[in-house]
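Right, I'll just put the structure down here and ask away after.
All protein chains but one are shown in place.
Note that the chains are named A, B and C in the order they appear, and that numbering of residues resets to 1 at the start of each chain.
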Amino acid sequence: MSYVPNTQEEQQAMLERLGLSSLEDLLTPVPAEVRLGDALDLPPALPEPDLKRLMSRMAAKNKSLETTISFLGAGTYDRAIPSVVPHLQNRSEFVTSYTPYQPEVSQGMLQAIYEFQTMVCQITGLDIANASLYDGSTALVEASLMALGPGGRGEIVISAGVDPQYRQVLHTYAFARGFSVKEIGLENGVTSLTDLKAAVDKNTAAVIVQQPNFFGRVEDMRAIEPIAHQGKTLFVSVITEPASLGVLAPPGDYNADIAVGEMMSLGNNMSYGAPALGFMAARQKFMRLLPGRLVGQTIEEGEQKQTGYVLTLQTREQHIRRERATSNICTNQSLLAVGATIFLAAIGKQGFQELGQLCLQKAHYAFRQITAIPGFEAAFNGPFFDEFVIKCPVSTSRMEQLFEQAGIIGGYPLAESYPGMDNHMLFCVTETRTKEDIDTLVSVLKEVQA
Amino acid sequence: MSYVPNTQEEQQAMLERLGLSSLEDLLTPVPAEVRLGDALDLPPALPEPDLKRLMSRMAAKNKSLETTISFLGAGTYDRAIPSVVPHLQNRSEFVTSYTPYQPEVSQGMLQAIYEFQTMVCQITGLDIANASLYDGSTALVEASLMALGPGGRGEIVISAGVDPQYRQVLHTYAFARGFSVKEIGLENGVTSLTDLKAAVDKNTAAVIVQQPNFFGRVEDMRAIEPIAHQGKTLFVSVITEPASLGVLAPPGDYNADIAVGEMMSLGNNMSYGAPALGFMAARQKFMRLLPGRLVGQTIEEGEQKQTGYVLTLQTREQHIRRERATSNICTNQSLLAVGATIFLAAIGKQGFQELGQLCLQKAHYAFRQITAIPGFEAAFNGPFFDEFVIKCPVSTSRMEQLFEQAGIIGGYPLAESYPGMDNHMLFCVTETRTKEDIDTLVSVLKEVQA
Amino acid sequence: SVETLIFEKGAPGRRAATMPSMDVPVEALDSMIPSSLLREEPAPLPEVSEIEVVRHYTHLSQRNFGVDTGFYPLGSCTMKYNPKLNEDMAALPGFAHIHPLQPAKTVQGAIQLMYELERYLAEISSMARVTLQPSAGAHGELTGLMLIKAYHQSKGQGHRNLVLIPDNAHGTNPASATLANYKAVEVKSDDRTGGIDMEHLKTLLDAHGNEVAAIMLTNPNTLGLFDANIAQIGRMIHDVGGQLYYDGANANAVLGITRPGDMGFDVVHFNLHKTCSTPHGGGGPGAGPIGVKAHLVPFLPGPLPAKNADGYYWEEAGPQSIGKVRANLGNFGVLVRAYTYIRFNGPDGLRHVSESAILNANYLRQELSSDYETAYPLICQHEFVATARKLKEEHGVTATDIAKRLLDYGMYAPTIYFPLIVPEAMMIEPTETETKESLDYFISVMRQIAEEARTNPELVKTAPHTTVIGRLDQALAARKPNLRWQPGQEVTH
Partner (left out) sequence: SVETLIFEKGAPGRRAATMPSMDVPVEALDSMIPSSLLREEPAPLPEVSEIEVVRHYTHLSQRNFGVDTGFYPLGSCTMKYNPKLNEDMAALPGFAHIHPLQPAKTVQGAIQLMYELERYLAEISSMARVTLQPSAGAHGELTGLMLIKAYHQSKGQGHRNLVLIPDNAHGTNPASATLANYKAVEVKSDDRTGGIDMEHLKTLLDAHGNEVAAIMLTNPNTLGLFDANIAQIGRMIHDVGGQLYYDGANANAVLGITRPGDMGFDVVHFNLHKTCSTPHGGGGPGAGPIGVKAHLVPFLPGPLPAKNADGYYWEEAGPQSIGKVRANLGNFGVLVRAYTYIRFNGPDGLRHVSESAILNANYLRQELSSDYETAYPLICQHEFVATARKLKEEHGVTATDIAKRLLDYGMYAPTIYFPLIVPEAMMIEPTETETKESLDYFISVMRQIAEEARTNPELVKTAPHTTVIGRLDQALAARKPNLRWQPGQEVTH
């Protein structure tokens, strides 16, 4: 089983041109002391049909959310992907292409990314955007590094309403790069303005708040912004559920300096959470500080002066700047950015609004139905988008058993990430859930005996 | 819900250019007496996500053979399709293209069909082939019409070993076109040479025999051929299981004049049996009598003289010849022909042999295992390819119940098509069945209580 | 730029796809099959690696024009947008991987879909029942004529042997008539309306009324014109004992507006690959279901989808059935797409399809009329026929030249030289799925080409200039046909 096209005879003919007699002769530069004596201890090769059967069986051991009702969100969102998206995104000229360093034969990918950058600006209300980052969590780190800059301020202030995984990643980088992180507690499920006010000082490089936050709660970004901006601190908005931007004020409107987050759900499969699609948008003045690739529009050198697209401002990047680069990112998430671009083009101006409204209305319907069940209480009181926290009458592990019996996947238990929140579950309802699905969930919850 | 791009405003602007005020004004040529008063009585429109859910549920009511073990053949064969095939066949430039009447922008489809024609010749051993026909049954009819010609001989002699559905279709056309059909009975599961000899006379336009026949039995085509050819009768070979050509002598070798049949299983989904891929190959001398489209190689008119491909010999076809055409076929099965072409290129010379051998060996293993079970008897004694008939100890409807309980799909009951063959089932084992699958079948059969 | 043939690629011993493993005990080949019946030489198929297969067919696809790449102003073939949704639905494992002989219990969804689609098509056409068996329009035509033949025979009218067909009909109509052993008789068109010449029809019926089995019509006809006499024609044919066959090629103009059954037709075929947006696939597969009025139902091919308390099942045909017209049950993969399309659009959407198709056609007709005379200067339906007669007479530029020149501008060509009654005909059908911008671009290009024809006719006569290959020698192809590659073959001639 091999994708090597040349036969043994052809390889022999090539070896002869080299004056060699065997493939082994090509390995002489590898000293014996580091050569592998035996074959690798791996399972034997499988022909394609046998491998497909094996893989299909392995995949069948997973409960696909295509056919299972789920109320999981918490940073990863089930989304209705129009059929046009994968058909176009998976065009092999996109899929099998290299980073578009040769623009003359890469205009398609370059233009798609330029469109992506534009759409990120359009939905965030900010001026510029880059070509993508690994995921929301590392995008948040990149924003922090931008804010920290070379020397200077040394602390990042971050709301505990930011996705717990994102905060974990920030702490990891803080350890390696050497900066400090201060977390701001929550009150009634949103960032404590009192604590935030107290925390921001001259050493604060950035204030980072997620909107809607991990509990789905809508933060009062207009009230947070002046606190964040006191003393030239950067205000960074994190968005993990981009559908919210169809309804909620975008970062540009509440004067954020940088917006980062996750856009995987726009047109890309969940795929167990990754590959994801980190994005970063910012105000114009940060242009030369942005990490990652940027596509710019330009014109032909020749006489025709056609409009074209190129990777630009590459002098910021690691392959040119090396140890003086402010980010080491190289491979990014281009193909997912193409997916998001096609998705946003396909749903368009009107669809993007409708998407937000569908999530909002369906989640609120579910919230009303669930909180009407005796024993199930809203954990917080205040606006939310498409996720909400419910205090259940029994343990979350008991809840999970009940969901399993009912053949559905319920909410996300919060106690591990938020100590003290025993019996609390985060439920998410996106546009993919029908009223029938929600009513199924409600009927399962109604059976719960406290 | 609509694929009409233009908005009402744009349509209004266009109407204004026409001096009209409403879409209704365009319908004035349709007299009131034939106008539809009400809206059509159809279900209301559904948005894409809702429709996907509805369709997925409908599809889920079918037992897909991707996940169900099946031993059905009888003219439609489950085949391992390499991943490259659908990826390439479904390239939208192929899928959404029109019949290649404008060769300058259709070279891709034309060349693919030329390659298809060549491959059909390569596997059948005949000289020429057309660009496809609807399915095996109508291909058989087209071969009959060719043999009958304009006036002249008026009878088709056909073996009862030919797929019963194909024979039904031939009878339908015989009624309409006005020719007669004589069926030749079987002995030990193969065409009776005695009866055949007796049947062929000066009025016989063609002798049609299937190889392997409907029971999977390998006919002695070398013995049949001289009988068929007595008195300039055409010898037509029918092939419904093209994998057999990896092992069995091709029609060209046993001197058939025309080969027709079904190649859907080469690279195309079963899709409940259709769209299918009828093919026709023939000796060179029949070139100008072939029905359907033909692609030919030619050169550019200009100075460059590049090699190119065109639809050719169109004067045979209905759109030129009209009532003097010998076939009315127009739309054919181009996209399936492209699938078969890619499939045959992908498995190649060696793979095509292996395919035949896998089917043969697996079927024979299954046959040995099944006939070793008390109560299950081989119906015939003699060579077969990948299908065989078993006389079961209980009724076939009882057998189907047992298969249903075991969650598998067993063989095809024969009594309906072959009166008297009660308790007889036709089992098919292709390369897609593993030893494990076969052993599962055998264990189900072992449980049968006569 | 030429892409060599797959046979010219690769090397002995190369291969792409791998076969399943041989996991059963292997017996000697000739212990199973007599040597005389074994293949002696392996089929000389290509020996190529996977990357070669992928690049070769990717390159071929790139050398092909499709709806996804541009506009097809192609008359009578309704090259509309093919929704990706349809493709995904047809690829669902429960639809794509089922066997036609599976027990009904295991294919309830498939039979349900066909059951419901039959009823939708019956409603759209105002027919009693529909058979989904025919594989394409021409197959549907022949099936329809077979039904008419069986019907007449059942009434002791087996002698009826004429089928009337207008002079502007599709070539399949007379060809189908011949195949059904009928004699095709041409009916003239009315010079003024483009419809049936009522006088000529009357003359024919007066002379041969008792021999007429049927008339085959499409309405709107191939000129894109709706024949306002249709009800009268129906009565005349029925009065002499004939049947009316509706060629559904132009059904994209009538959805929800008028129905063949209501116009008086007894049989109708659909081209689902035209009207219901299933892709043409470079020439197929299509699907050509036919609907019939109640008196023809007993003759339909079987089986037909049916439903009872236990669920869906296949009901065998009755004793008067003409029998099957193909193996299995119809082009199911195509039917899934058509079903999806009908459910997506709903009744209002389908009517909007036809209204928009008609608007687009009239818009083009109007805007092109200054450069290209319309054969009949009337409000058209979904298509119209323009003529290049003047450009040919004055500048020697033919419909073919104009067609080829359009390719240079990134569009396909109209259907040309059809219908036969219009000289230098260009049959133009934009469909409802083209944007106004796309139509305006076509208009500007057509005007540009007219200007080129006047000022630089050679440019048009030698077109196309920007395609991967120029005009090909069709005469040579037909004179010395090369229909397959042979080892050692370098080039054709």
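We take it that contacts are C-beta pairs under 8 Å (C-beta built on N, C-alpha and C of every residue); 3 or more make two chains touch, one makes a residue touch a chain.
Just so you know, these numbers come straight off a predicted model, no measurement behind them.
All shown chains touched by the missing chain in the whole complex, by label: A, B, C. Within the set A:V157, A:L336, A:I370 or A:V389, the residue that contacts the chain not displayed is A:L336. Touch with the chain that is not drawn comes from one residue among A:S92, A:Q230, A:N255 or A:T440, which is A:S92.
The set of subunit B residues touching the chain not shown comprises 1, 3-10, 46-50, 82-84, 87, 92.
Although one chain is not displayed, its contacts with subunit C can still be listed: residues 9, 11, 49-52, 54-55, 58-59, 62, 67-70, 81, 83-84, 433-437.
The working rule: only the chains that are shown with their structure count from here on.
The highest number of C-beta contact pairs joins the chains B-C.
We define each chain's centre as the mean of its Cα atoms; on that basis subunit A and subunit C are separated by 46 Å. Multi-chain contact residues of subunit A (touching two or more other chains) are listed as 48-49, 82-83, 87, 92. Counting partners per residue, subunit C has 13-14, 17-20, 48, 50, 54, 58, 83, 85, 87-88 as the residues that reach two or more other chains.
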